[in-house]
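Submitted below is the structure of interest, expressed as structure tokens.
Missing here: one protein chain of the complex. Every other protein chain is in place.
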Amino acid sequence: MHSGAKRLLLVAILVAAVVSHFSAQFNRYYLGVAIDIGINIILAVSLNLINGHTGQFSLGHAGFMAVGGYSTAKFTLTLQPLLPPWAQPLIFTAGLLLGGLTAAFAGLGVGVPTLRLRGDYLAIVTLGFGEIIRVFFQTTEAFGAATGLTGIPNWTNFGWAWGGAALTVFVVGCLVNSTYGRGFIAVHDDEVAAGATGINPVRYKVTAFVIGAFFAGIAGGLYAHHKQFLSPGGFDFMKSIDIVVMVILGGMGRTAGVIIAAVLLTILPEALRGFAEYRMILYSLLIIVLMIARPQGLFAFRRQKN
Amino acid sequence: MNSRHFMNKWYLYLFWPAAGTILFILASTGCNKPVGEGDGGETIKVGEFASLTGKEATFGISSHEGTLLAIEEINAAGGVLGKKLELLTEDTQSKPGEPATVVNKLIARDGAVAILGEVASSRSLEAAPICQQNKIPMISPSSTNPKVTQVGDFIFRVCFTDKFQGDVLANFATKTLKAKTAAIFTDVKSDYSKGLAKYFKDKFSGNGGNISTELDYNGGDKDFKAQLTAIKSANPDCIFVPGYYTDVALICIQSKQLGLNVPLFGGDGWESEKLVEIGKDAVEGQYFSTHFHPDVGSELGRKFVEHYRKRWNGKSPDALAACGYDSALVLADAMKRAGSSEGQKVRDALAATKNFQGVTGVITMNENRDATKSAVILQVKDGKYKFLETVAP
Partner (left out) sequence: MTEILQQLINGLALGAIYGLIALGYTMVYGVLRFINFAHGDVFMLGAFAGYFLSPLVNRFLPAQSYLGAALVLVLAMAICAGIGVLIEFLAYRPLRRRPKLTVLITAIGVSLFLEYTGQHKSVFGAAPRKFPDLIPDTAWHFGGLVLNTNQVLVFVTTVLLLIALTFIVQKTKMGTAMRAVSFNEQAAALMGVNINSVISFTFGLGSALAGAGGILFAMNYASIDPLMGVQTGLKAFIAAVFGGIGNLPGAALGGLILGVVETFAGGIPGLSNYRDGIAFAILILILLIRPAGLLGKLQTEKV
């Protein structure tokens, strides 16, 4: 079973790398959107671990993305001029890992204090943390403050983005479907019962935050090297909400659904560009309509919770 | 539940969207459009990216309206190189992340030969590397952060930088207002505001002045009493507010309410009819620097104001609209001089722009591709802007 999954992961990464090799042939715009999709998949799947599988309502995911993005960017910006071009993939990998780790650390910082909180209170506190992180980057000159961080090299290509997405899906999927991972779902369904049966809800909640944040940090690093520019305004709670919408639309906890929702919600604003001034109005209407028409998410047809 | 069944199934789910997306890329346009192809047809495609919705919509719309007016007038007069200019505008929603996508679209899919935009330096900074990498000239109408044109030699601006305006205002404070101390009240969310504040501070201190206190606000805030009370206690001779009129109007009102009776002054972000409309007598007697004024400007400036009012239902243009207008004019002029719309040629012509008469003044591109222009200082008198002095670079 696991070997089957591993094989699929390798195939996915290989395909991504191959496509990436030919990416100079493709239209830059569409390629850019495809990379955006890959990054959003990572964001959505990582948030899904926290919100969907473990049932913790987190509204501050953009904060983790910011931490990872700025860390990675600062790292590569400092090292790039010092090392030869062939070292670039190495610097990038190291940078991404650094971004992921700092974000994971931030996830720890958010997960631990919020253990006692439930539902709406948890939501507002995570939103608060996200905003505090944003304000931090907005006021710190070392990270460019309000102007932002410029000149980030354009290293994210299709391979990195989709390879990262495949890896995220693999890791999160394996985690949740393992025996250990059943604990996440137990905590989601009924925390007290889970505690009574020997599952430590604290450990699972914090783990969910840390792992979710780790991948969000990687997504942030990829994002930074795709847009070549980071600005604190891009990581406000509206960004967090964009990701939350993907998770909810996909059906909380349905990895497959969440992936498809991420793809759709990235393509949708692009498809609506022709409508310029009505675009956001239509987008918000679409959210309302989708929620009313199919509130369990577009793709939730399996697990019923009573 | 059969987990094996479950798990295999969802890997397939990743596969299909991946396959689908790859097909989508391949199918849509397969190959990269040769960059800058947009004059193969009957029109010359000029791309514009602006914030038409979102937090800074009011500035983006102003800039866009100026640009559009210019393009329409150019076309009415016969176009450029025998062809009409086609303005392709994309909305960046005041959101970071959008300019990159949108400029990529304009260049790679729509075939724009040049890009106009943006008002906010941060969004210009995001788009500039893309234009530079594709060798497409980009003209920012009103981004004032020096870093923007430092991205590369294809990036230009038609406005002065924060440094120039900051110096102008510092000298104004020292010489005209005869202020020994000043308080600075900055919009911490705006890099324009922060940049202007920094250069003002440097010059004012250099002139022997003393900064009594420095406080910040967030653009979009409505209540400034907390900071203004602190400023009042510091007792400055004048207050420098390098922000936008949307906030400045309220700042003036509230400082009057608190009994702060020292002059307030700022930069071109103040210029808009809304300033007087909202601020009323609280803005009376205050000062700001900007690009032009009908009394000193040319006939061109006066005509611009008239045409703008006619085109946009009686609305008066603000500084951003005037800059947007000039960005289009400068581009068209460069194309005419280059005799072509090809990227490199237009870029060279743009760099050679000398003494071009725009509505915001006489524009010459210096070696940094910034416009060396004079600034004018205005004072609000009887609900109108009175011209005080011109400051040359």
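Labels for the chains are A and B, by order of writing; each one numbers its residues from 1.
Note that a residue touches a chain if its C-beta (ideal position, glycine included) is under 8 Å from a C-beta of that chain, and two chains touch if they have at least 3 such contacts.
Fair warning: this is a prediction, and the values are worked out from it, not measured in the lab.
Of the listed positions A:25, A:93 or A:139, the one in contact with the omitted chain in the full complex is A:139.
Checked against the hidden chain, the listed residues B:104, B:174 or B:246 yield one contact partner: B:246. Touching the chain that is not shown, out of B:83, B:180 or B:274: B:274 (per the contact rule at the top).
Chain A residues in contact with the hidden partner, per the touch definition given at the top, are 57, 113, 116-121, 123-125, 127-129, 131-132, 135-136, 138-139, 192-193, 237, 241, 244-245, 248, 252, 277-278, 280-281, 283-285, 287-288, 291-292, 295-296. Annotation for chain B: contacts to the undisplayed chain at residues 53-55, 57-58, 61, 188, 213-218, 220-223, 225-227, 229-230, 232-233, 246, 249-250, 253, 257-259, 274, 277-278, 280.
By definition in this document, only the chains that are shown with their structure count from here on.
Across the complex, chain A meets chain B through its residues 1, 4-5, 8, 12, 15-16, 19, 24-34, 36-37, 138-139, 145-148, 150-151, 154, 162, 165-166, 169, 173, 177, 223, 226-231, 233-234, 238, 255-256, 259-260, 263, 270, 273, 276-277, 279-280, 302.
On chain B, the positions that touch chain A within their shared complex are 3-4, 6-11, 13-15, 17-18, 20-22, 24-26, 28-33, 52-54, 89-91, 93, 95-97, 100-101, 104-105, 107-109, 121-122, 125-126, 129-130, 133-134, 145, 147, 151, 188-191, 194-195.
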